[in-house]
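With one protein chain withheld, the remaining protein chains of the complex are depicted in position.
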Amino acid sequence: MTGRPSSSNDTGGIERRDALKLVGGSTLAVALAGCTALIGDESDDSTEDADVPDEPIEAGLQTFTEGAPAVLGLQAQYGAETAVRRINDDGGVAGREIDLDVVNEGDEHIQNYRQFVDEGKDVTFGPISSGGHEAMVPEIEDRGVVNVATDGTVTTLYEESFPDATYSFRFQNHDVMEALAAVNQAVEVLGADSIDTYAGINPNYAFGQDEMALFSSGIEKLTGAEEVYSGFPELGADDMSAHVTEVNGTEPDVVFSSCWGGDATLLLEQAHANGMFDSTDLLVGPVLYGSANDLSADLVDGPIYSGSRNFYWDEPGTDRWTPAADLVSEVQSEYDVVPTAHFMSGYGAVTAWATAAEKAVDVLGRWPEQDEIAAILEGHGFFTPAGYHTIGADHQGYSNAHFGELAWSDEYDAAILENVSVFAPKDVSPPPGTVSGDWIDAW
Amino acid sequence: MLEARNLRKTFGELRATDDVSLQFGTTDGEMVFIVGPNGAGKTTLVNLLTGLLTPDQGSVVVHQDDGDGSTVEREITGLAPEKRVDAGLVRSFQIVHVFEEMTVRENLRVAVLSERGETLNVLSFDDGHDGVERTVDDLLAQFRLEDVADEVADTLPHGDRKLLDVAMSFGLEPTYLLLDEPTAGVATREKEYVIETIAEASDADDVTTVTIEHDMDIVKSYADRLVVLHEGRVFREGDPSLLETDGELRRVLLGVDE
Amino acid sequence: MSRARLSAENLPTSVRVVLVVLGLGVLLAVPDLARVTPLSFATIHKGLLFGLAAVGLNLLLRHTELVSFGHVAFFGTGAYGAAVLATYYEVSSGLVLLAGAVLAATAVALVVGYLVAGHLDIYFALLTLAFNQVLFAFVVQSSFFNSTDGLSVRVGVDRPSLLGLDQLLVSAGLDPVQAYNYVLYYLTVAILVVVVLVTWKLVNSPFGRALDAIGQDRTRARFIGIPVERYVWIAFTISGIYGGIAGGLFALLQLHVRPEPVLFAFVSGEILFMAILGGVGTLVGPIVGGVILVYLLDLARFYVTYYHALTGIVLLAVVYFLPEGILGSLPALGAAIERRRRDPGLVRNDVETVVTSVRRSVRRAVTTVRILVFGVN
Partner (left out) sequence: MFESLPYHALNGVYYGFILFMIAAGLTIVFGVLGVLNLAHGELYAFGAFVAFSIVGYLTGLVAEPTGPVTALIFGAVVLVGSLAAAAVLLPVGATLEAAFVRPIYDRDDVYQLLLTYALLLILTDVMKFVWGAKPLDVGVYDGLNAIPTTELFGIDYPTYNVVVVAVGLVVFGWLVWFFDRTKTGRIVRATAIDREMATAIGVSTDRIFTLVFAMGAFFAGFGGAMVSIGPGSAYLEMGLSPLVLSFVVIVIGGLGSLRGALVGALLVGVTTQVVTPYYSELELAVPFVLMVVVLLVRPEGLYGTWGEIE
């Protein structure tokens, strides 16, 4: 179900028709894949004659727009806005432009979704918060307006809690994929034999606890390593020195941390200041790179590997893959940041819905109902500059997981990843219908 | 009869009350006045009797009529203030303590409701108890507060506030009423009026009053018995005429040689 | 009770009857109003529930004059009480869930109330805050309560049943979600009316007067024979029960309970501000305050970028221009408008007063800063 687009920049060999077919058949899909330049923007839409209303599509996105979690949340907003911009530049979804309302998700996820529905939104996106997403799902099922979650990556959501969801989807990879990618990365860097002990510093809420539990079972399965310390600083902590000190005292081979946003920066600052990298061989963190634009050259110095969920902007490389290069330059000029995985969360969520909606119009010859879009989203495949993605029958998005070594780029004035490993979904997530815990146990 | 037995209370080094034994209410409706220089331990004694403080040593006892003519002793040393009210022991404070945001009538009403054990009642209205309202009217008349009955307490002149404070105490149907300087801060021309009203009421209801007072003229005119405290101890006890005759007492009270 | 005396309770009976009828009418019409206007039905519903909790808090604030900074503890306990019953015991009856909510909140209020009843002023406020946060920390750490992700108030994916009334509406052709929300809303209104009546009875009873006495002069209350701590404890528990009812209904409304929105101490502050905003000296002011503050906090962000500031400015305006809160200042406001209708010249005076006071504030501020910066006056 994976397969990256050609990483060759030799486009001459691709026939326009082939390209269209490859990315999903319409210029919209092409535009969102970032391939417009490859094939030109000449319209060839079969949706032109379809019976589609004129008014724009009303869409809502809830994400963290301010404060500490805005480190991730604004990226999602940028991503969604970029996708919407591209869609509207391309003439809209089957001719309908998208109006995107963005609202701070805060702690009011259900409330926000209700308000969007009351305002007559045709589709909603978000949130970032995993707990918020979990709380929303039944409400989404009740109200019946499709929501494509940008993140909200709690694994058990579609696996156990809501196996029969109809209207609720998630684009971003789930927790298992990134925690197990971290396991694989650690083994790849140090070798299974060199990992005897591990420790964890994770934010003290459901997400951090889940990630640590997944990492633990994975690393113990692969290396037989023993946990020597596991600390949970509170989310948005002022100080993590207690945990860094414990790591220094226990000298684990690998430290795992799912800290993100300001917590990730704080951890790296205090880790350096307290000499943590003298006491451990490797720090792996699935979301450290989410703070790419807030790190400094000093902070990324050391054996630190970070995940980047289903998107790292330089993989395939911008020197070889024009869609990626175009995207990065667009994001830099528009927002003055490098895009992170959460950018793709927003971009991909909008893309998933828009391409599915267009496919639906194509099939039906008219604008689809909510349940028709939802039906098409199940098993829907589409391209973004990050490559190929599918939304599984379980409503969960599956894409490659990225992991690489943190480094610094003066050119971008941001952290980058080097030696990026790409893990295919089947290597880091259980097959559909299998519960993660059982699957890991069976390794 | 209310009795203090060997009460002792120290604050750090200071013996505020030092082995004090006294009896109040040996005759019905007795008016006892406690006098003494500042720091003699007058207020501490009243606080010990009414339960605002607990003594380091000694006990507080009330002698109650058990119904068939004989009396029983009941020790109340460790009893909470609100429980002592049930035993008939009521006090006022040197600084007026009334419910500032209530009217005079409401102040008296809540005291009488409390006396009747109605304050846990949530089924009736606070002003829906005819018996209570009658008692309140009587108190208003007795303390000459009818004209200000519907005024809010914190807008009253000081003398009326004092009277209200005392009237509330009477509303509790006390056996023993302890008054800490009821005329303090009252304009001179009103002092007589306040104390006269108290005297009349206590006479009418056979209430034993124990009053701390600085104005010796008032003490001389109204006291049935005099207790003089000095440095925490009982210095003199007896007839108010002692104030005229006892030179040493005068020196202690006035702090000057004559 | 000079507070009350200054406000709603000195309105003529006829005006009060009109206001009550009007208020009830608006309450009953909310679902229809929301349909024809952009008003959010769900947000008003939520506001009423927080308002209900604020009515409970106001029992302490107005009568015993104790400021609770931890009231959401009972709201949250109620919500979690319902959620636990639904998640672990598969209870689907809305009424049983509500009963569970009330029981849970009562138990917690009894314990906390016992421990804080003897404290006053800021110590009382911060102790309630502390218990609130301890409870929050406990729930956030507990896997039983599913940590920060919280618990669902559904059995499987089904909504609780509301006495079968929602089913009745569904069979009459209504959408199930809508039917559920309508029934729940009218259940809320009914409970609200009952609670307000009960509170009205309570505060005008001898017990209510005893609470006033405690609030105005604790020492004196004690010395007229009122067992102060015990009564504060009772009042605190009643007030917590209100929170529990509101929290239970909130659980039925949201159908998912997470710790931050229903247990975090800052939400306690919000409940306190709802009471003040609506009018501490009034019975139903806290409900009005609840709807307005919840509306601002939840929905202002949909309309403006600087939504915190918007909320702040509304609150500032209330502090300066409606000194008895929104409802509490109505009589004075009405009288003032009446006077100005008769003598429009007064309006110019008002403008002048406002301008002068603003100018004076600015001058004070400038002077102060000048002194600070240059050290001269």
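To keep things simple, chains are lettered A, B and C as they appear, and every chain counts its residues starting from 1.
The rule is simple: contacts are C-beta pairs under 8 Å (C-beta built on N, C-alpha and C of every residue); 3 or more make two chains touch, one makes a residue touch a chain.
From a predicted model like this one, the values you see are computed outputs, not experimental measurements.
The chain not shown here makes contact, within the complete complex, with A, C.
From the options A:P56, A:G95, A:G144 or A:G236, the residue with contact to the unseen chain in the full assembly is A:G236. Note on the undisplayed chain: of the listed residues A:A68, A:A213 or A:V420, the one touching it is A:A68.
One of C:S93, C:Q133, C:Q167 or C:N204 touches the chain omitted from the figure, and that residue is C:Q133. On the side of chain A, the interface with the absent chain consists of residues 65-68, 70-71, 74, 204, 229-234, 236, 238-239, 241-243, 245-246, 248-249, 261-262, 265-266, 269-270, 272-275, 294, 296, 298, using the contact rule stated above.
By the touch rule set out above, chain C reaches the unshown chain at residues 61, 67, 115, 118-123, 126-127, 129-131, 133-134, 136-138, 140-141, 218-219, 265-266, 269, 272-273, 276-277, 280, 306-309, 311-313, 315-316, 318-320, 323, 357, 361-362, 364-365, 367-369, 372-373.
Note that in this section only the chains that are shown with their structure count from here on.
Where touching is counted per the definition, chain B and chain C have no chain in common. No other pair of chains has as many C-beta pairs in contact as B-C. Centroid distances from chain C, each centroid being the mean of CA atoms, peak for B. Of all chains shown, C has the CA centroid lying nearest to the centroid of every protein CA atom. In whole angstrom, the spacing between the mean C-alpha positions of chain B and chain C is 43. Averaged C-alpha coordinates give centres for chain A and chain C that are 39 Å from one another.
Chain A and chain B, compared by their mean Cα positions, are separated by 78 Å. Multi-chain contact residues of chain A, defined as those touching 2 or more other chains: none present.
The touching residues of chain C, counted against chain A in their complex, run 34, 38, 40-43, 46, 140-141, 146-150, 152, 154, 157, 159, 176-177, 254-256, 258, 260-261, 298-299, 301-302.
Contact residues of chain B toward chain C in the complex are 50, 80-82, 85-86, 90-91, 93, 97-102, 106, 109-111, 113-115, 118-126, 129, 152, 154, 168, 171-172. Touching chain C in their complex are the following residues of chain A: 101, 103-104, 106-108, 110-111, 114-115, 118-119, 130-132, 134-136, 138-139, 141-143, 154, 162, 164, 204-207, 209.
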